[in-house]
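Sharing a structure here in structure tokens format.
Note that one protein chain is taken out, while the other chains of the complex remain in position.
What follows is chain A.
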Amino acid sequence: MYYSFPSTTSVQKNYFQNREFSFTLKDDIYVRYQSFTTQNELEKEMQKMNPYKIDIGAIYSHRPNQHNTVKSGTFQALEKELVFDIDMTDYDDVRSCCSAADICCKCWSLMTIAIRILDRALREDFGFHHLLWVYSGRRGVHCWVCDEAARKLSVAARSAVAEYLSLIKGGEETVKKVVLTDPIHPFIRESLAVVERYFPRYALQEQDILGRKESVDKVLSLVPEDVRKELQQDFQNEKKPESRWKLVRDQATKKQATAKKGQYFEKEIMLQYCYPRLDVNVSKGVNHLLKSPFSVHPKTGRISVPINLKELDVFDPFAVPTISLICEELDRPRAGEDEEKSEESKDKENEKDAAERRKIRDYKRTTLAKYVKYFDQFLDAMARSWKGELLRKSGKF
């Protein structure tokens, strides 16, 4: 089933053989341009090398493990899923609960918001259908867009998509990272609608951005000077964050009635604190490799599980199974195991089959079960979709 992902995501025959994998081995040894002819080969190699990390790359014109034998210039990436990588460290300037590689349930909302905004845009604006969101295992999420159209996008197109989705501009030196001008594009409006749903609880309560003095100053540095002075005064009499926010919004409404510039500051604040931060370089590279779903994160032991969007609001990164948990669960004795064994040992020819079946059933006993089920549904949807394409192309529709 794992084999299905990198190959079902495309229709052509030799795709699996031309798919690049990379392994990170013990002592941080990184090997690229791995490729395999069959699922069996991949499994055997995985068992042999015991990689800490497995990444998936593009489908190339030739087998990646033979790329050195190919005439220079002809070895090229033909197809690759469009991917996005959202990393919590990129939000360090706007979250006060954690920093760097840490995450907690408070700042996890940022991932929820990111997923909602990007998922909507990729589906409704760009027309993509097959999106797989995956928890990276530590501090972020990845998105794999597996539509055929997405896989065939050029570098320029990927970069354009990523920039369309980017609203946060500027690094450490930039104070004001979001600036909105008239007219406000429908994409921004839709994104704002999502942000507004989460903002009161996430920003005002959990992050308390209008509570502590440094936070307040930071927020106020994002409003025009004249408004800032007024708010600073008003805040002396008003301490409740929700009421303070209302004051900010009222000021914005006032400004929007008169000014032609700098009048959308309340929206800009919400976006700066909540809007997804993407790494454009990850998305635009066709040669870039991304962590494989279901692989183990070397630093936390957590499995990179797919996220079911229907249960997005209750997704808990800390409840994601770790490899040790899975091993533990697998080691637990199963009910009726002895019976099975004796039956099967009667027929040695079936031994190999039985081992296969046992392997496949094993994961169902672990916490991984529901994630695998969700993943299966995703793959089914894709298979149905390309079957439909084939039928349509052959004129049967």
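Note that a residue touches a chain if its C-beta (ideal position, glycine included) is under 8 Å from a C-beta of that chain, and two chains touch if they have at least 3 such contacts; residues count from 1.
To be clear about the criterion, contacts and distances are computed from a predicted model.
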Name per UniProt, for the chain absent here [options: "Protein phosphatase PP2A regulatory subunit B", "Transcription factor IBH1", "DNA primase large subunit" or "Trafficking protein particle complex subunit 2-like protein"]: "DNA primase large subunit"
Residue of A:Y52, A:F128, A:W144 or A:W245 touching the missing chain in the full complex: A:F128
Options A:K169, A:H185 or A:K239, residue touching the unrepresented chain: A:H185
Contact footprint on chain A, counting only the chain that is left out: 124-128, 149, 153-154, 156-157, 159-161, 163-164, 182-187, 189
